[in-house]
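Beneath this line is the structure, given in structure tokens, with notes to follow.
One protein chain is absent from this view; the other protein chains keep their places.
Showing subunit A:
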């Protein structure tokens, strides 16, 4: 059911190669720093763009996150992959930017439960295209877009999203289902 981080063998192999680079960065090599930036900047920028939906903010977050990462490199342990560790920094910084925009991730536990199943949009009729899905995601409201991308694209489960956004797990689930419904409505048009 969940899209938790899947580690396929090839991915692990690639990431292990990057461990060398991480070690070189620890010694302050700017060449190694650039290599890591080159390898991860696009995916990390995409993470920030999906959450923030604003090029300027996303570039600021990207810059801050890489500086944070290079500064805190000794706190990175190989238990997680470097990419996963860096991504979490990018996400946390992005969320901080969102909060500065006064986006609130409210807990909706006390609200009457909406019967979501009844309202599900029939996905089968839809022919999905990547560019359209991408564009539709950026049309979602900030709160919906964040929960949806964290779950659908960044591979976090609801427990993790709850922790990242400081909301309850059930709020994360409900928000995700609503966001997905909204996304499909946009795609239908």
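Everything below uses one rule, namely that contacts are C-beta pairs under 8 Å (C-beta built on N, C-alpha and C of every residue); 3 or more make two chains touch, one makes a residue touch a chain; residues count from 1.
As a convention for this text, contacts and distances are computed from a predicted model.
Chemist: Would you mind picking the UniProt name of the chain not drawn here, from "Cell division ATP-binding protein FtsE", "Carbohydrate ABC transporter permease", "Helix-turn-helix conjugative transposon-like domain-containing protein" or "Anti-sigma factor"?
Modeler: "Anti-sigma factor"
Chemist: Of A:43, A:96 or A:166, which sits in contact with the chain we cannot see?
Modeler: Result: among the candidates, A:43 touches the missing chain.
Chemist: Just one of A:39, A:103 or A:133 touches the chain that is missing; which is it?
Modeler: Final answer for the missing-chain contact: A:133.
Chemist: Extract the touching residues of subunit A with respect to the undisplayed chain.
Modeler: Where subunit A meets the chain not shown: residues 1, 3, 28, 30, 33-34, 37, 41-43, 45-46, 49-50, 55, 58-59, 62-63, 66-67, 70-71, 74, 123-124, 126, 128, 130, 133-134, 152-153, 180, 183-184.
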